[in-house]
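With one protein chain removed, the remaining protein chains of the complex are shown where they sit.
Entry: chain A
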Amino acid sequence: MTLMYSLGVNAPLVPIAAHHSPEEVIAHLSSRLETHGNNTTLLLRRADEWRVLGEPSKAANDYEHALKLEAMNPLAYLGLARTRISQKRYRDAIKMAKRGVALVDTPDAQAAFHAIVASAHAEMNNHPSALVAWKAAIDCERPEVDWFLGQARTLNNLGLHPAARDALLAARNRNPSVVLQRAWIDSLILCGDFQIAERQIDAGLQRSHWKSSWLLQRAKLRVARNELILARQDAAAALKEIAIRTTPDVENPLLEQQQHVAQSLVLKLSQAGPISNSSGN
């Protein structure tokens, strides 16, 4: 039926004891490979384990070895293409994904390959090619949220802001993810659709207990509207809240990102005027 090679992680395979660590599984697979010799399935499984251990070059070796044995194996191409992305070898990733996509025959099965091609092109700032690939990836039954976001980023990079906005709205109609909603609000601001954006943000602020991400989004809106003092107040309020939620010298990658955005906004807008006390909401 449907060839769902959507994610070539682990093909169903040799029963390997449930509680074994990747190292033990690798040792087991290696000893089987030693004697079974050329077995694609074992190689793919070991490659996946190498990826779990964060050893992309060893993973790539195994995928390549598997492809030498079986040049038509789409899972090997998918794994290798993903590995190449993690190694930042984007051209290789595209080459492998394109070979793989030719070996599967339904939109669902092809989508994951198109998504790799798209993200590799996007990384290399080949936006027109990335756009073509994103569209192909999304043309399946259940596109991932990340793919919709990738497509919108690419459209924005091409200066096609209204198209990005419309694509995100269309995406939201297919998938209720809040992450798509937030990206859509960003695109509304970029397109100057301030009123719709403001309504969305106000509702978000209303609903949220922690508000920093919404405050930053409103700060963006206010910068776009040239309400610089208000924008700065929002950024400062976000900073205050982030300080409450984080511990000095203890990492928090996502909140630190917000913190950097807020800090640079405050800095950039420092000429705009004093911060009033009624910040945030």
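In the analysis below, a residue touches a chain if its C-beta (ideal position, glycine included) is under 8 Å from a C-beta of that chain, and two chains touch if they have at least 3 such contacts; residues count from 1.
The definition used in the following text is that contacts and distances are computed from a predicted model.
The complex includes a chain that is not drawn, and of the options "Alkaline phosphatase", "Branched-chain amino acid transport system ATP-binding protein", "Urea ABC transporter permease subunit UrtB" or "ATP-dependent DNA helicase RecQ" the UniProt name matching it is "Alkaline phosphatase".
Which of A:71, A:102 or A:179 touches the hidden chain is settled by the complete complex: it is A:179. Among A:165, A:211 or A:232, only A:211 touches the chain that is left out of the view. Residues touching the missing chain, restricted to chain A, are 1-7, 9-24, 27-28, 30-32, 34-36, 40-41, 51-54, 73-75, 106-109, 111-112, 140-142, 144-146, 149, 173-182, 207-214, 244-247, 250-255, 257 (touch as defined at the top).
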